[in-house]
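Of the protein chains in this complex, one is absent; all others appear in place.
Just so it is clear, A, B and C label the chains in written order, and each chain counts residues from 1 on its own.
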Amino acid sequence: MEASEVSVELYVLLSAVLFIMGVLGVLLRRNAILVFMSVELMLNAGNLALAAFARQWGNGDGHLMVFFVMTVAAAEVAVGLALIVAIFRTKQSINIDDLHMFKD
Amino acid sequence: MFEVPGLGDLNVAATLPVTLLAFGACLFLLVDLFIPKDRKYITAWLTAAGIGVSLVLSLLMLTGVITWGDGEEAFFGLFIADQFSQAVNVAALLTALLGVMVAYNYLDKIDRQRGEYYYLLLFTTLGVMFMGASGDLVTLFVSLELLSIPLYILSGFRWPHEESEESAMKYFILGAFASGFLVYGIALIYGATGTTSLTGIWEATADISSGETSTKFLLLIGAGMTLVGLGFKVAAVPFHMWTPDVYQGAPTSVVAYMSVAAKVGGFAALVRVFGAGISNFALDGDTTAAWQDTIWLIAAFTMILGNFVAIAQSELKRLFGYSSIAHAGYMLIAIAAAGSAGVTDEAARAVAIYLMAYAFTNVGVFAVIIALEKKDMSGTSIDNVKGLATSQPLLAAAMTLFMFSLTGIPLTAGFVGKWFVFKSAMSADLIPVAVIGVLTSLVSAFYYLRIVWYMYFEEGETETDLPRPLAWAITISAVGTLVLGVVPYLLSEMANEITLAFGG
Amino acid sequence: MENYFDLVPLVVLIPLVGMLTNLFFGKRFGEQGVAIVAVGASAAAFLIAVILWIAQVNTGYVPAVIDMPVLGDWINITSAGLRIPWEFRVDSLSVTMMLVVSGVGTLIHIYAVGYMHGDSRFPRFFVYMNMFLVFMLLLVTGNNFLMMFVGWEGVGLCSYLLIGFWFDKPGGVGWKNSDAARKAFIVNRVGDFGLILGVLLTFWTFRTLDYYKPGEMPAAAHHEEAAYEETLFAPDLPEDEHHETATGPIGVFNQASAWLEEGDHEVNFGVISLSLEATITLITLLFLLGATGKSAQIPLFVWLPDAMAGPTPVSAFIHAATMVTAGVYMMVRSNVLYHSSDLSSFVVAMIGATTAIVAGFIAVGQWDIKRVLAYSTVSQLGFMVAAVGVGAYAAAMFHLVTHACFKALLFLASGSVIHGMEHGHHHLHEHGHGDHGHDDDDFDPQDMRFMGGLKDKMPVTYWTYIFGTLALAGVFPFAGFWSKDEILLDSIKHGVNDGYLSGYLAFVLLLIAAVFTAFYMWRQVSMVFYGQPRHAAAEHASESSNLMTRPLIVLAILSLLIGLINIPSGFPILGWLLGKHEFTSFLGHSVTFAHAGSFNFLLATMAVILALGAIYAARALYNDKTLATLERDPLELDERTAEAFALANAKLYWDEFYFKYIIWPYRNVAYWLAEKLDWEIWHDFAHERLIRDPFNRATQFLAEPVDKGFIDRNFDRLGTLVRRVSDRMRVIQTGYVRTYALSVLFGALLVVILILLPVLRELLGL
Partner (left out) sequence: MATVVFMLPLVGMVLMLILARSDQQYRWWTLTTSIVTFAVSLLLVRGFDKTSAGLQMVDQFDWISGEGFSIQYYVGIDGISIWLVMLTTFIMPLAILSSFKAIQKRVKLYYMFMLLMEWAMLGVFVAQDLFLFYVFWEVTLVPMYFLIGIWGAEQRIYAAVKFFLYTMAGSLLMLLAILWLGNEAGTFAVPEILEQLKTGDLVFSTATGRWLFLAFGIAFAIKVPMWPLHSWLPDAHVQAPTAGSVILAGVLLKMGTYGFVRFNLPLFPAASETFAPYIAALAVIGIIYGAWVSYGQKDMKKLVAYSSISHLGFVMLGIFALNSSGIEGAVLQMVNHGISTGGLFLVVGVLYERRHTKLMAAFGGIWQAMPLYSGVALVIVLSSMGLPGLNGFVGEFTILLGAAGSDAISWWFTPLAALGVILAAVYMLYMFNTVFMGELDKEENKRLPDLDWRELYALVPILIMVLVIGLQAGYFFEFMDAKVGDLVRDISLAVAAGR
């Protein structure tokens, strides 16, 4: 196998940055949809790392995983959006900070 | 170059309890469309029947009455059909069966009698079963999502009820967040080992143990992030915060089911990843896995926090939320024990036994809470059990049994579970955490006994609503709790067979 | 003849049957039936004792050991070598005690039938009396220390029950009686504490508690001990048989003799080892503590005067004639041990002699007729104990026998007086003679200051009382003369011949005590029988019934004659007529170191003259004085003696001392322990404040600040901080979901750091 032009480490580093951005997004955003998107960012950071490692190892396992993650992410979003719609109907808000009924 | 594998190569026979049910679930989904709204009991019955068939098959395979398939691997190692997975199947299916039974009338009560409930429940059960059987991180991840997503929906099943929706939303956001960690963790493990197959990882870790430090870093960070994802599912401290809120907000029948199912799935995956996949990843010169200390610390904190905080609760659903956190801690002891050489199988066995015991007991507890719950979701405060022993002696007796089981008093299933867990800790020389375990068991007696005392020693008026399926569910739970406690060899005979296909 | 020894269990069992019969059927029998059963049981026991005595004499005084029928071994721990059978011992010592106990007992039973007539608990009284016989006879017939201990505590129990017999008397008397009963039991228990420790030590020293094993003979005394020619009374057995028994299983006393002869024997028990001599000293001192309890010696004599709260027959029987002599019996039984320990003997002699003089002194200052007699008993027991201390075991037993007769007589006679006084008092009430200006509530039938002039009213009582008094004072030829004289002589011989200091000391103290004895006895006689009646009740007193006076007469005769069983060898004529040392030689077959005393004419004369002098003095002081009711004592009025009298009257403040320094502190500490230390501090404070509350606080802490607060507040703050860092300086309300997510993140970081620690450690080479 020939040496890659861009080393795997850099891909992983990028993915880590993306992951952290995703995490921060979840933490800082109040809008539910933006939060979902941040989660997607985290998942895709994982995907990037998987792809990079797949390249390093030269086998298909990582790619396989990537496909599944993408599929699952889509399913998650579907459910998530449905939930958001439902909540919007009852609360007229998709601010996740409004969800704090349980406090004892 | 590319051959289409035959069914024989896939070894489908070994996977039948799971795959049959999967087909069944899809079928019911279709059938349900043609069942009129006022006859949803047909769906319920169908679901129960499907679960029943699968349960019988799993039991037969677990006890070795039938040995289908060729070897313990199916689908080229993606699916592992070893005894452990059969045990997980049994626990999951039992929970599902009881879940259906407690749900039917409850759904009527809250006016949400829908066919979706049943097949969503079936799908999460499938998720649990696949998790227990996953031989690859890919299947593990997918089945985790299969377990989680229907649960998010079920938590919000009572919409447009605010609390239910809120709990679904919280569960969903945090669950997805945790999934992100899991995916990233899987990526890192893959990066370290070059494979997503657990067998492959197991083989590779031996090299890593004496390999480069950076690879060790990669593997351990990956393991840590995987732990976050799975720890969230089982509600281990500090990933437990969602538990009480979701338990309180979600429909009680869902809680009854998921408090066990999510744990079964989560622990099955933990056993697969930690107990098998990276179980022999020890640093040079160590006899125990590098991650062992982390897990037992988490176990300790989980037990301490779960038990202590539960004491302060007065809302039963919240209380048992914390109680379920505490029980996650006990099972984590066994996971930690799996990190010692030679204890893996014993630990997996302990987890499986604990899960079965917990399935009976905890579903039973929530079934009793369902009986207490009123239409407006009130009636689940601890004060509501006052005087239960006089108005409903049998119900109170069952609840007492569950309480003793959760406390770990002998002759109940809970004791057998704790016995095996602590025993595995002893085998792994994890004495400090075992000490914490028994001491927190004592703490747990505080709040479990308080419920008994409210039922028996206090006077009070309690209305209960006990339709027949619910009564049967409670009966089965109680009998199961008692039988497993009195004749634990039923469990242990099975348990002796419980071994992992690899690992240790 | 040996077969008769098999009867010995009956001596215990017959009173037992009597007791059980009256216990279950007494209510149905009526007084007469109960009396027949109880007296019959006692008499039958006496009869058997007589048979045993005759059998002893006719078999050449061979000791016999008889098993209890039906019952197996009492305690039997083979692996520890402990075997305590129910075995009775028939030898001269036990037969002597049996005769005294059942003989005097029978007379007192008869007397009590009259005395207790009309009491609502008549049957119960006789149940107790028979029960006492059971235990007392068990005490003296047991063949091991533990059986003796059964009797020992059993008689204590009976004493408790009988002292408290009138626990229900109104006006606070009942409580006082109950307290007296309890005091007796507990003080005795203090003594028993010593005794039981002594028994434990005995076992670990000799590995048995049997006095002698069956078939074993008491060893003969060592030759060098034979200071007097007539001393030795070796068992009438061929020499070879003696040796044979010595090699078989061997009892405590012969073992002790054998080892002492060997010399240099070490005793190991538990973790320590001691020389045999030291061990025996320890054992004997512990036994002495037991004896001071039961036989009312210093420092434990305080219970006996209070014990007079019981009915008078009880005082006569238990607290004068029999039970209180158990200590003396026990020490005589252990003569082999006491003999070998000079230190113990010294202590015993001193305690006995001191008690004799102290109690004699206190008796002078008492008003209560029974209390005087009670202190007199203490004093006389002091004589016996002192006798043991100076090695005069036979003399001690001799005095025990004579004292049993005349002290029982005196008590019974005093009971008759009390009965008469009560009768008079009743008479007074019935006939309305209430015009004497005395408040009747103050009337006490036992207070001698109400009596006087009873000589003519109660002639039988008077004469028998005189007999008793003379016997007690030791006037020739009454019984007390013989026995007391022997003790005095043995004491001085112990000093002069053997060179023991204790002999001299005991002699002097006992001699003074004897003077006190004569003095307080005549003081009593004067106050009770002479002069004019001081109260209307005394005027109307009348003689008691025949049931009561007949036993008095018998006992009076015995008081006169019983001394003749042991005429000392030096005494003219009588010795030749009646045989010398009959009693001592009889006893010598079971008491190894019983040696006969001789007679010293000078000493005897001196003693009698001193006694008569004391009587004269008392007569001069009290006889002619016609004291008014409750008037002060002449001794009190005289400045020279006032202080001493007050001291005697207050019993030397002995009780007060105990109350102040033992009982009150114990009780107060008990309250403090019970209420403060154990309850408020340990139960409440330690468990609630130190365990439960912190636990609750921990719970609250984990539930509120840590679980909720840590997330809700601190993570909120942290979230705000993060937000600020990310240039969003708005203060916004945070949502819980996100704080939960933050906790997940931090958890993740924590987990990652934790999980990396081992690698980091490896990296850094830690």
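As a working rule, contacts are C-beta pairs under 8 Å (C-beta built on N, C-alpha and C of every residue); 3 or more make two chains touch, one makes a residue touch a chain.
Please read these numbers as outputs of a predicted model, since none were measured by experiment.
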> The chain left out here touches which displayed chains?
Replying inline: B, C
>> Considering the complete complex, identify which of C:125, C:203, C:462 or C:481 is in touch with the unshown chain.
In response: C:203
>> Among C:578, C:637, C:650 or C:669, which one touches the chain that has been omitted from the display?
In response: C:669
> Which residue among C:75, C:501 or C:620 touches the omitted chain?
Replying inline: C:75
> Of C:17, C:186 or C:343, which residue touches the hidden chain?
Replying inline: C:186
> Taking the full complex into account, what residues of subunit C touch the chain not shown?
Replying inline: 71-80, 82-84, 86, 146, 149-150, 152-154, 157, 160, 164, 167-170, 172, 174-175, 178-179, 181-182, 185-186, 189-190, 192-193, 196-197, 200-201, 203-204, 269-272, 666-667, 669-675, 678, 682-683, 686-687
> So which bits of subunit B touch the chain we can't see?
Replying inline: 349, 389-390, 393, 404, 409-411, 415, 419, 422-423, 426-427, 431, 434-435, 438-439, 441-442, 445-446, 449, 452-453, 456-457, 488-489, 492, 495-496
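Here is the rule we use: only the chains that are shown with their structure count from here on.
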> When the contacting C-beta pairs are counted for B-C and for A-C, which pair yields the higher total?
Replying inline: B-C
> Between subunit A and subunit B, what's the gap in Å when you average each chain's C-alpha atoms?
Replying inline: 26
>> Between subunit B and subunit C, what distance separates the C-alpha centroids? Give it in angstrom.
In response: 75
>> On a C-alpha centroid basis, what's the spacing between subunit A and subunit C, in Å?
In response: 95
>> Residues of subunit A that contact two or more other chains, please.
In response: 23, 26, 96, 99-100, 102
>> Two or more other chains touching the same residue: where does that happen in subunit C?
In response: 736-737, 741
> Can you list the subunit C residues touching subunit A in their complex?
Replying inline: 708, 712, 719, 722-723, 726, 728, 732-738, 741-742, 745
> How about subunit B: which of its residues touch subunit C in the complex?
Replying inline: 169-170, 173-174, 177-178, 181, 213, 216-217, 220-221, 223-225, 227-228, 231-232, 237-239, 241-242, 245, 283-284, 286, 290-291, 293-294, 297-298, 304-305, 308-309, 311-313
>> Touching residues of subunit A toward subunit B in the complex: what are they?
In response: 12, 15, 19, 22-23, 26, 32, 35-36, 39, 42-43, 45-47, 49-50, 52-54, 56-57, 59, 61-62, 64-65, 68-69, 72, 75-76, 79-80, 82-84, 86-87, 89-91, 96, 99-102, 104
